Each structure stands twice: as structure tokens, then as C-alpha cells.
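With one protein chain withheld, the remaining protein chains of the complex are depicted in position.
Naming follows writing order (A, B and C), and every chain is counted from residue 1.
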Amino acid sequence: MNIEKSGRAAALEEEVRAFVATHVYPAEAVFHQQLAAASTRWSIPPVMEELKLKARAAGLWNLFLPEHEKGAGLTNLEYAALCEIMGASPIAPEAFNCSAPDTGNMEVLARYGTKAQQDRWLTPLLAGEIRSCFAMTEPEVASSDATNISCTIRREGDEYVIDGRKWWTSGASDPRCKIAIVMGKTDPTGPKYLAQSMVLVPMDTKGVEVVRSLQVFGYDDAPHGHAEVVFRAVRVPVENVLLGEGRGFEIAQGRLGPGRIHHCMRLIGLAERALGLMCRRAEERIAFGKPLAEQGALRHDIARSRIEIDQARLLTLDAAHAMDTRGNKEAKKRIAMIKVVAPSMALGVIDRAIQVHGGAGVSQDFPLAYAWASARTLRLADGPDEVHLESIAKQELAEQRRSARS
Amino acid sequence: MNIEKSGRAAALEEEVRAFVATHVYPAEAVFHQQLAAASTRWSIPPVMEELKLKARAAGLWNLFLPEHEKGAGLTNLEYAALCEIMGASPIAPEAFNCSAPDTGNMEVLARYGTKAQQDRWLTPLLAGEIRSCFAMTEPEVASSDATNISCTIRREGDEYVIDGRKWWTSGASDPRCKIAIVMGKTDPTGPKYLAQSMVLVPMDTKGVEVVRSLQVFGYDDAPHGHAEVVFRAVRVPVENVLLGEGRGFEIAQGRLGPGRIHHCMRLIGLAERALGLMCRRAEERIAFGKPLAEQGALRHDIARSRIEIDQARLLTLDAAHAMDTRGNKEAKKRIAMIKVVAPSMALGVIDRAIQVHGGAGVSQDFPLAYAWASARTLRLADGPDEVHLESIAKQELAEQRRSARS
Amino acid sequence: MNIEKSGRAAALEEEVRAFVATHVYPAEAVFHQQLAAASTRWSIPPVMEELKLKARAAGLWNLFLPEHEKGAGLTNLEYAALCEIMGASPIAPEAFNCSAPDTGNMEVLARYGTKAQQDRWLTPLLAGEIRSCFAMTEPEVASSDATNISCTIRREGDEYVIDGRKWWTSGASDPRCKIAIVMGKTDPTGPKYLAQSMVLVPMDTKGVEVVRSLQVFGYDDAPHGHAEVVFRAVRVPVENVLLGEGRGFEIAQGRLGPGRIHHCMRLIGLAERALGLMCRRAEERIAFGKPLAEQGALRHDIARSRIEIDQARLLTLDAAHAMDTRGNKEAKKRIAMIKVVAPSMALGVIDRAIQVHGGAGVSQDFPLAYAWASARTLRLADGPDEVHLESIAKQELAEQRRSARS
Partner (left out) sequence: MNIEKSGRAAALEEEVRAFVATHVYPAEAVFHQQLAAASTRWSIPPVMEELKLKARAAGLWNLFLPEHEKGAGLTNLEYAALCEIMGASPIAPEAFNCSAPDTGNMEVLARYGTKAQQDRWLTPLLAGEIRSCFAMTEPEVASSDATNISCTIRREGDEYVIDGRKWWTSGASDPRCKIAIVMGKTDPTGPKYLAQSMVLVPMDTKGVEVVRSLQVFGYDDAPHGHAEVVFRAVRVPVENVLLGEGRGFEIAQGRLGPGRIHHCMRLIGLAERALGLMCRRAEERIAFGKPLAEQGALRHDIARSRIEIDQARLLTLDAAHAMDTRGNKEAKKRIAMIKVVAPSMALGVIDRAIQVHGGAGVSQDFPLAYAWASARTLRLADGPDEVHLESIAKQELAEQRRSARS
């Protein structure tokens, strides 16, 4: 990509890349060994806290945060390049305190939180001392249509009373997770886009129960995990509302743009890693008298993977740059486009890499099967492909009408 | 499909279908609960042995076996239809004593085993008392090219001494698994297709070690599992060779044809189940004011799934019929074709079904994610797509040359 | 395909195949030379009439006609195999008096025509002395929805007065075309499926004007052609109605099933020819030191083409057999399925063949570019893919509901 970067951004890129190569990749196996050896899968492998200390010491910390005294002050475009590098390892983002859903939650607190909310929750989150979760999706309804959300947040005196069942509340099972942002209806019969609010719910509040862990293609994603959480008559003070009653949608909208760019860039990093593994394997394995890398169809697969990765990267960086220079609203169509493109691209590249690895590709011996499973969820999370395609079509038809009239 | 079936085959089809609906589907959840409650994942849930008793009592037993006094005597075409029905549930084939790799092993023993080999191993296998495994694939080499196999079977007096490392030896971790068929080189420098032999190795032989369980995506497939097995100076009597030294390839060839038809038909059954789930979900879930089933793009997905399933079924039945009427060799190209078609078809249909299910689709709440992972391995197992495509192309080019000359 | 054929059908297959190889293929170049040398492109190359004489003399004539004293009496399944052979050459079907739209028109006349209508039009059509056209599609409306048809057929005394503009009236420019079957509204305000009628309109009736010839890509398809035809106050006697007023839909439905099978089988024949050409070219052309046929990706293309052709053929024969044994209505879903599958399959196979031929592939030197253009129209003619997918989805959802309830 040809857009000029600031010297600082370019330097950070090199530092993050070196850190991942030197510290993170070697820690992956350790992480899994420590987790396997622990008494419960919901405990934090010590290597993770060591990585965090190192990253923080190196100044590679909270890089995602754009507009806060504690943030790195990078543009979306600049941070996107770092996201790609971090995305190549499932344990890298947390090492830099840049992992979802905390990044989104910290941004929301930084942007919309009161001083008291920030002191209580943002400060320890930025310090990497606690973690957080985001409780939005529900099992009983098609959450692709956010107006379906049925959790209720009822005001009773100075308190909100929350009742609902959420799932895919990622990170809720992490023992360090102390705070949830919960989305629900404060005004169920009100105007559609003003019906919802977001409130802060400490995880140790009475009535909050993590009922089970959801698998993703057999993976439990421990110790982070994807929880089903029940809220039964959970009471929090009204001060815990974010930004104000009825502004849940507004916050969700602001949160989603950067989050999608991060997801997409991480997927590009994942795809790059898969392509690297694919090329290496293809050169090492011999079948029918020659390396796999000399088979024509496989070479086409390599070429197509390179093309698809580069196209997805350019589109995502273009969306990031549009956010930086024209704002979230102008970038909306582009963000919907990358959200459709990046997961499918990554799935295709990773799948080809799996195929070249034979049985090893679907096993725990390579990061490919897990990468595929992760990427697959992103055709669903943050809106399924179908919702984004519909949104792109709507905007395109409107623009074409305008252009035909002019 | 329009080919006439015998009355008996049609009756069996109805009986198997009813058995699966009545007994197997309700047992799926029980199976997983019992497994989760067991002290080890390598123990057999009691419900499985109950299902086996019921199926045997109902005469729905060893249906796969074509040409043996104890076999059902069905043609490949007739058995294929039963395979489809069994394929819809991961636990169904075993209930009928029709699960891989035992079916292939039993066929090999029935066709090529000596009386002594049959008495010792085939009889308890047919009775469902023990299970077996097939040790062919190796981690160190591209097993898609079978001449790469490096396990050695060295004759020393009246014994063979076996040294090698195998993996994807499915079922080796099952506590009931008592016998392995091992493929290796008895004549490493001999002619390529005469270098290999198959020998029977009791699992309790000294030097046989199941070193670990391989995952498929995040699934361990317990209690069946996919094992890595090391053979260290394992000694068996020379009587344990199958058919004779140097005839490993020959046996493998004969084994693979029916096995591939079974795999493909089971995949078709799996895809049918996914399509059924997809339709149901699409009619139940409401988004943006209407059931998902009224969305045009989803309807196209349903239609394409129906088309792809029916095309795969016709091709597979056509291959089965060719085997029945023209023999394995004549059916070779057709079998390569179905081996390419069926897994990709199933993956596509299941993936669409997952998408309609949202997050639930990738989780343990529906059989879809597991089905996808299973189907994915079949683009690799029994020869990766690439090997079959190459084989089809070779035959096609040869046929076209012949036809151009005539 | 494994369904038993009558001896007569098998014999016809051999005869038609031999006739095409011996007489038709060599005539293709002659046909184009004679057409190019003629004073107008709307004249009949003499070689065509010679082919017809030969085919008729050989008893290979009107093979499509199932249930008439003059018909060959073949089942749909049996005739389908002949259609495939004829489909390989654009000039073959007419040589056997088996070309669209005459086949459909002759069937309609044979099934629904009065004695007088048959004497006047069916007899010379069956003799190959005249040709006919079918005027249904209109330029001003989306004809995929047949209720959109706006041509009016107004009764005035003993006459119908027809006003409308039709296009894609194939064959109307052929100098031998003497009769049109015109679809229009006799009861514009009546119930949707009773509003339309079909009437016979001699091409020399006053007010009938062929206004221009439509191209398919750059081809005019002369001397058959695709005409835009205007009907201005055209008067025909009321005896010219087919089957009765308001029965246009009913006739159209009956006509479409067999016609779609013929189209699909011809596409399969076309795809087979393309694959044959592709294999030959791949073996002859040398690039980078070896024949193209040794390039792995191209070999995969050959294999995939073989798979797709065979799958499409099995599905189409299955649909034909369903029509034979269960009737048009039962076969409806299958026919929609083949109508989606066959054109796309053919387009894919032909496109790969074009690619292997390089520049020659898109030119007049090989039949590939023309074959592609013809196949492309069949994703639109007789209902676009979208209409058929919708129809399959509707039936599938209904069947799944029924099966879930049972």
C-alpha cells in the first residue's frame, strides 16, 4: 500500500513484528502446554502475563487506543498494519493489551464513560490487570437484526434490573474478567433505534451466571472462551448506564467500525501465516517424485492466495483510511465490504494450506485448523455476511440512482 | 434414482431408516452425556452397546458384507442406499456394525484371510465384540503417494519385525480395538507395486504403542479417535501376513473401491441432514420482519444444496452400480470422481446450513460443525482430491486418444 | 447410466452417432461457406436439405415425437440420449427434423391440434417442408413472469385480432417458416392462469412483420435467427385457437418439460464436444517445453469437466425417466434442477476449452465461442436460472415441512 505513514508508525510496525517473531511465536507451544497442565482450562498460562510485561516494557501497549492520553495516537490506517502482524498468532493481541473484546470496551469507556466509570474500569483495563466482556448476542433470537434483542433493563428507583440470556459473550469465563457491558432494552416499546441501552455490570453482581462454554468447531478457546451468561434480576445503580438511556445503538454503531477493521486485518495476518506455512510445506513434501511445490494446480493455489490476500489488505486499508479522513459514516459501505471479504478470503487461503498439509493440516500440529475455525466465526460475528451484503446493495442502489439523476 | 432394487433391499432401507429415527437420533445426546460423565474419554458409552443389541436383534447387522455366509448379500448399489441413511448420524454406522475402518478390515479378512485368521479376528469383529484399526498413513511422508510408505516389515525366521510410525490410525484408542492391519515394506528395493505387504498385528503385541490422539479441528472423536501409533521392533508370526508378501497394494486397491462408496454415501446422508436442519431453521427464525426462509439468496442456497446433493447421489449410485456390474477396475474412474465430488458437496451444503444457524451453527448445539469437520477430512483421507483429479484426467486423456483414433 | 434401454433405442443411438460423424460434422464447414456465399444470410444452404434427405432415408427422422402414428415412439429417456448426440453440432438437430422450436410446436399440434390444424400445419412440419416459430417473449416486460405478457388476442365475430410485439421468436426469419404459435391474452382481466391463449398465425397474414434480427453476442444465427416480430391488428379465424380460449398456460406447461430435457441433453452433447476438443488441443500444443496436457492445473480442469458433464447427464436422464414413469408434474422439480445445472455446466466446460485454445478459442476457427454464446442464452431462455431456483426452493421447503411433520 502506498499511503505514506508517519515515521513512528513505521517504527512501531518493525518493533511489533520483531516482538511477535522473537517472543510470541515461541510462546505459543508453551501457552498450550501450560494450559493443558493446569487444573482447569479457565486459568491463565503464566507465559501470557510474562509476554504482557515484556510488551509493556517495550512500549508496545494499548496501541489500539486513538484519542486518549494513554493511547498510542495512531490513525486507523496505522494501527491496522499492527493488527495484521498481531493477527498471525492467536495469543499475540492479548500480549499487547490489544485483544477483543477489551479493545472495543476500552474505546467505549474512553469515549463515552464518565470519570467515575473510567477510574473504576478503564484504568485497570488499560493496565492489563482485568479483562472485560460484551454481552449483546442472544440465543433465542436472530441477533443479526439487533432490534430482536430481548434482554430487559428495567429502571426501578436508582437501579436498573436486568433480565436476559446472552451467549457468545467472549471472555466471560476468563478468571480476570471483572466487568461486562450489557446491551438490552430500557424502552421496549419505544422507537426502534432508541429502545436499547448499554449498562456496566460487574461480573460478581448477584444474578450474573456463566452457565456454559460454547465450542467453535470443537475448540473451547480457553481460557478466553465464549460463554452463555444468564442475567437474573441483576441490579446495578443507574450510574452504570453508558452515555444515557436509549443510546445503546449509537454506541454500538461507533464501536463497530474500528472493531471490524481490526478483525479484518487480523484475518489478513492469519491468512499470511497460512500462506507462509503452505509454501514451506509445499517445498518440503515429496510426492510422486517431486516436491508438491512443482505441481501446477498447487502453484495456482499459491498465486490465487497471494492475490486474494493483497486485495483484501488494500480494501481494508482503504476503509481504514476512509475512516481516518472522512469519518465513520462515510466509511460505512467500505467497512461492510471488508467484513464480507476478509473472512471468506482467509477461509479460502487457510483451507488451501490445510489441503497441502494433508492430515496434519486438520490436527493440532499446525495452527491451521484452529485458524480456520476462528475465521469461520467471523462470517457470523458482528453481523453475518448476508446483512452486510444487503447493506452494500442498498447503498449502491441509492448511489446509482443519485448518479443517474445527476 | 431409477434402478430397480430387490424387494429385500427396499425393505431394509425402510427398516434402517425407521431404526435410525426411532433409536439412533434420540441416543446421540445420551452418547455425548455418557461420554462426558465417564472418567476417561476413551471409554464406550453404554448406549452404544444397547443400540448394537437392538440392531442385531432386528437383523440389521453387518449389512455391508457382500459375499460371505454371514453377509447381507447386498449389491454395492443396494448397500449404498443404507449407507446414506446411516451417514446422517455419526453414531449410526457402529450401531449396525457397519463402521469404518472395521467394514474394510472385515472385507479384507473375509476375502483374503486364512481360516485361522478369520476364526481369530473376523468372527469376533462380525459379532461386534472387538474392533480393529488400519495402520497405513505415516506422519513423515506424503502418504498420498503410497510408495512413500516407510514402515518396514522385515522377515526374521518365522517372524516379521515391524518398525514404523503411523498416524490417523482411526479407532486405535478404542478400548475394544484388538487388531491392527499394518501396511509396510517387506521388499523396500523391490518393484514399486510389490514392495508392500499387510500384516495382522494384535494391539497388545509388545512394541505397539498408541502415543497420542490427533484432533480433527478441535474434536478428539473419542472414544474412537485418530491415533498416532509407534511400532518398535514389533514381532508377529509370518502367518499373520495377509494374502502373501508383496500383495499389500493389491489388497489396498480392492479395499478402497467399496470403502469410498460408503464414505461418499455417508456424506450424502450427512448433507441431507444438514439441508433438513437448514430448512427448519430458516422457517423458524425471524429477522427484519420475516422468516429467513423468505430471503431470496437463502432460497437459492437451499435450491443449490438440493441440486448438489442429488447430483452427488446419482454419481455415487452410478459408481456403485458400475462396480456391481462391471467390476472394480471398470468403476475406477467413477470412484475417483465421487471421491472428489461428495466431500466438497457436503462441505458446501453444511457450510450454508451453519451460516443459517448463526453462532449456534459452529457450536455444540447442532451437529453441523462436527459434520463439517468430519467431511473436511475426507478431502484428504483415502487420497486427497488432487490425486483423484490427476487419476481422472489421466484416464480421460487416454480415453479421448482412443476415441480420436477410432 | 444404468437404466436398461430397449434394443431399438440402443440401435438408434448408434445410427444417429454414426450419421453425425459421417455426414453432419463434415457438413458444418460447407454450411457456413454456402451461407457466406449466398446473397442473403436468410437463405438455406443446400447442404442442409441434402442432410435432411439422407437422414429421412435412413429412418432417422422425427425421433422426438413420442405418441403419434408418425412418431418414433421413444420414451423421454431414450430420446434424451439421441438429443445429446445431436447437440454436439449446431446443424445436427435440423438434419433429423428434430430442432427447436419446431419439435415443441409439432408436439403441441400432435397433442392439442384439431384434425384440420394437423392437416394444414403438422403434416408439412413432420415432412420437413416448412418450419415454424413460437411467439411468446416480449421486449417490454420481464417475460420470466409469464403473467406479464401483454400481447392481446381480442375476439371480434369469427376472428381474433392480435396486437403485440414479440421478440426472441427464433426461426421467424427462416424463409421456410410458415406458421407461428402466438401466446397472448384473450381475457386480460380474467384469472391469472386462464388469461392467456395460443393461436396459430400463418406468417403471411397481413399485419405480421418481422422487424429485425436479434444477435446473440455477435452471432445472427442465420438463417434461423431470432426475430423481433410485430403483430398489428392481425386477424385469424377463431378456429386457429389451440385447445380453447384461456388454455395457453396449460399448453405452455405441457410443452416445457420435454423441451427442457432436450435443451439440457443438447448442452451435454455440446460440452462433450468441447471436452474432446480441449483434450486434443492440450495434447498437441507445446508450451514451455511440454504439451499443455502435462500441466497440472489443466489436468484438474479436464477432470472437473468430466465430473460436471457426467453429473449433469445423470441428473437429466433421471429427470427424463421421472417424466416417463411419474408424469410431468412429479418431474417438475427435477426439470427445474436440470434447467439450472446444464447451461452453467456447459458454459464452464466450454470456457475451459476456449482457454486451452488461446485466441483460436474465441474465433470462428473452432465451434467453441459459438457454443458458449448458445449455452449462455439458455440461462435465460425458458425461464432464467433465478426463476427455477426459486421454484426448487419452494418445493424443497414444502417437502421438508411435510417430512418434519410425518
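Convention: a residue touches a chain if its C-beta (ideal position, glycine included) is under 8 Å from a C-beta of that chain, and two chains touch if they have at least 3 such contacts.
Remember, predicted model here, so these are calculated numbers, not experimental data.
Residue-wise, the contact with the chain that is not shown comes from A:303, picked out of A:53, A:116, A:238 or A:303.
Note that of A:185, A:247 or A:321, the residue touching the chain absent from this view is A:321. Contact between chain A and the unshown chain involves residues 1-3, 275-276, 279-280, 282-283, 293, 296, 299-300, 302-304, 306-307, 310-312, 314-315, 318, 321-322, 325, 334, 337, 340-341, 386, 388-390, 392-394, 396-397, 400-401, 403-404.
Touching the omitted chain from chain B are residues 295-300.
In the full complex, chain C touches the omitted chain through residues 137, 139, 141-145, 148, 167-168, 214-220, 285-288, 292, 295, 297-298, 354-355, 358-365, 369-370, 372-373, 376-377, 379-381, 384-386, 389.
Operating definition for what follows: only the chains that are shown with their structure count from here on.
Taking each chain's centre as the average of its CA atoms, chain B and chain C sit 43 Å apart.
Per-chain CA centroids place chain A at a distance of 53 Å from chain C. Residue positions 296, 299-300 of chain C are each in touch with at least two other chains.
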